[in-house]
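Have a look at the structure below, then the notes.
Just one protein chain is left out here, and the rest sit where they should.
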Amino acid sequence: MSSSIDAATRLERGRRMFERSIGGSAQAFIDGIAAVAPDFGPLILEWEFADVYSRDTIDLKTREIVILAACAALGATGADAVKLHVKAALRAGVTREQIAEILMQVGFAAGLPAALCAIGAVKAAFAEMDASDTNG
Amino acid sequence: MSSSIDAATRLERGRRMFERSIGGSAQAFIDGIAAVAPDFGPLILEWEFADVYSRDTIDLKTREIVILAACAALGATGADAVKLHVKAALRAGVTREQIAEILMQVGFAAGLPAALCAIGAVKAAFAEMDASDTNG
Amino acid sequence: MSSSIDAATRLERGRRMFERSIGGSAQAFIDGIAAVAPDFGPLILEWEFADVYSRDTIDLKTREIVILAACAALGATGADAVKLHVKAALRAGVTREQIAEILMQVGFAAGLPAALCAIGAVKAAFAEMDASDTNG
Amino acid sequence: MSSSIDAATRLERGRRMFERSIGGSAQAFIDGIAAVAPDFGPLILEWEFADVYSRDTIDLKTREIVILAACAALGATGADAVKLHVKAALRAGVTREQIAEILMQVGFAAGLPAALCAIGAVKAAFAEMDASDTNG
Amino acid sequence: MSSSIDAATRLERGRRMFERSIGGSAQAFIDGIAAVAPDFGPLILEWEFADVYSRDTIDLKTREIVILAACAALGATGADAVKLHVKAALRAGVTREQIAEILMQVGFAAGLPAALCAIGAVKAAFAEMDASDTNG
Partner (left out) sequence: MSSSIDAATRLERGRRMFERSIGGSAQAFIDGIAAVAPDFGPLILEWEFADVYSRDTIDLKTREIVILAACAALGATGADAVKLHVKAALRAGVTREQIAEILMQVGFAAGLPAALCAIGAVKAAFAEMDASDTNG
């Protein structure tokens, strides 16, 4: 039965979904937290990327918009996640202007300091991407 | 003086946008907080609904998805806003299944208790709408 | 021993400051949480009301404004504290109009849902006070 | 291979772990949110209860203390989770006095209003349990 | 058309109020976020500084106290805003001792880590100001 997917398969599916959506290395994500929590990276890939990202109730573009909005609402706590998902959002077809619009709307929900934290993270992501384009 | 005339125009534009998107009475929204802050309702209508909702960088459906995700991330603080905007999201073409998917994704960003607060608010909104359909 | 005598003195000072600023019974505050945490109420009275409220670096009116602003920024979590301190703020000379202005300003910092949570708490406090005035 | 556990098995393991730790019906938990998000309850049981609760790096008593502390720190957002896990903590051997001590310590981390939200939830849980003991 | 003229007037009023209260360049504030959200800076100046700061229900000193308290309660998310508004508060007549007192009081509402985040931001602001005084 197709639901009988073992843990190794789920992790593999999570890795592929992470790399297809985010565009970076899933192993680098795992390695980044392995010095503290070696089991946590693989579990996040299984839960978020294999079990949920793969669902097609909303398309990937909408999913990245949801993540940007929710993480922007978290302010400083969500800044790293915003920075990571800016690239995923652009890959999924969200424009830079739309990212700005999303953050402005989040400002009403979570306050201006939270929106400005997210804008700082997006600014850093844009700068990295533009530097990489120039160097590439 | 043109300034006060223009403020009235912005407020009028905000009222229309509120009623077109949310589907309820803008005056009821103003009245609901007037016993404490009579100037705040009109200002919210001007800022959020006249100045920002009217922008077409993202469409209304996307905007309502952003608001649901951001307010769900606020947990108990955002529950009333989630309840209000569930109706706006459905009017804009978001399905009930997609609302569930959005809240599940927010669970990763803001935690399960925040997602469950939002689900409670959505459940109440669905119940009100279904009761109203039955009675109507 | 002088230590226990002094603790009693601090608690007594905390009780008096609580009752002078909030206007309600310090014992009722202690009793309200005693079924769960009987030592916590007395410690809060000592820390917040004996050790800090009694300091005159800022006057009581300013202190109540600080508390309203900070608790309003906490949204749903701060709502009960906002309700309690509305009465203290009015006793200290803050007007109802100024409370509204404070909450509007907090809306920029913490978002509109947080400000609306606080407004709901203030509305309930005003209603209780007005009902009490009418009945009294 | 033992890691080749299928989804049905994981869900079943999650249900058993939920019922063993929390002491209530896993199906009631699923049903409580099914009107909005029918897939979310089963996924939470798999992720939190099958994948993580079953790990023995910390014992169940310590895990419930962690959950109480983290959910208390969330204030109003965490109140329902605090109420649910109070019963689990008591079942795992945490005493009522220790729950109070945990919440007092959380007050330093998350503020007094957050601690008081948690105390309100614990008070409600204690009252339900004591009423049930009397009636039973 | 009068609408665009009036918007320009509001923006101009917002710029003047920003510079009078904060003491820095409004254009620098706009430019700081323009790489991501070029329309957001002007809108913030209109909403917060033209529409609300100009109201005299509370005086500028009280308003800056409200902002410090609310942003301090946001912890890491509010740290940049605290740093910006420390200077505004001092310009409006709040003393350094009073800023410390405000943050101590916020510690009860939002927890010690939030208060310590704000203290870190104030420490950085004081250091910049003292270095500038020495160099000036």
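Going by the order they are written in, the chains are A, B, C, D and E; count residues from 1 in each one.
Everything that follows uses one rule, which is that a residue touches a chain if its C-beta (ideal position, glycine included) is under 8 Å from a C-beta of that chain, and two chains touch if they have at least 3 such contacts.
Here the structure is a predicted model, which means the values were calculated and not measured.
Colleague: Where does the absent chain touch, in terms of which shown chains it meets?
Modeller: When the full complex is considered, the omitted chain touches A, B, C, D, E.
Colleague: Any idea which of E:11, E:43, E:58 or E:76 touches the chain not displayed?
Modeller: Touching the chain that is not displayed is residue E:76.
Colleague: Which candidate, D:17, D:50 or D:69, sits in contact with the chain we can't see?
Modeller: Reading the full complex, the residue touching the unseen chain is D:69.
Colleague: From the list A:11, A:26, A:50 or A:71, which touches the chain that is not on show?
Modeller: Spelled out, the listed residue whose C-beta touches the missing chain is A:71.
Colleague: Need a quick check: the contact residues on chain B for the chain that isn't drawn.
Modeller: Spelled out for chain B, the touching residues are 107-114.
Colleague: Which residues does chain A use to touch the chain missing from this display?
Modeller: On the side of chain A, residues 33, 35-40, 43-44, 48, 71, 74-81 touch the unshown chain.
Colleague: Residue-wise, where is chain D in contact with the chain that is not depicted?
Modeller: Residues in contact with the chain left out: 47-48, 52, 55, 57-58, 62-63, 65-67, 69-74, 78, 81, 97-98, 100-102, 104-106, 108-110.
Quick note on the criterion: only the chains that are shown with their structure count from here on.
Colleague: Give me the chains shared as neighbours by chain A and chain B.
Modeller: Chains that touch both chain A and chain B, as defined above, are C, D, E.
Colleague: Sharing over half of the contact pairs with A-B by residue number is what counts; pick that pair out of C-E, A-C or C-D.
Modeller: More than half of the contact pairs of A-B reappear in C-E.
Colleague: Examine where the copies chain A and chain E touch and state whether the two sides share over half of their residue numbers (same) or under half (different).
Modeller: different
Colleague: How many angstrom lie between the centres of chain C and chain E, each centre taken as the mean Cα position?
Modeller: Distance between chain centres: 25 Å.
Colleague: Nearest whole angstrom, what separates the Cα centre of chain B from the Cα centre of chain E?
Modeller: 28
Colleague: Approximately how many whole Å separate the CA-defined centres of chain D and chain E?
Modeller: So the centroids are 41 Å from each other.
Colleague: At least two partner chains per residue is the criterion; list those residues in chain A.
Modeller: 47, 52, 74, 100, 104, 107-114
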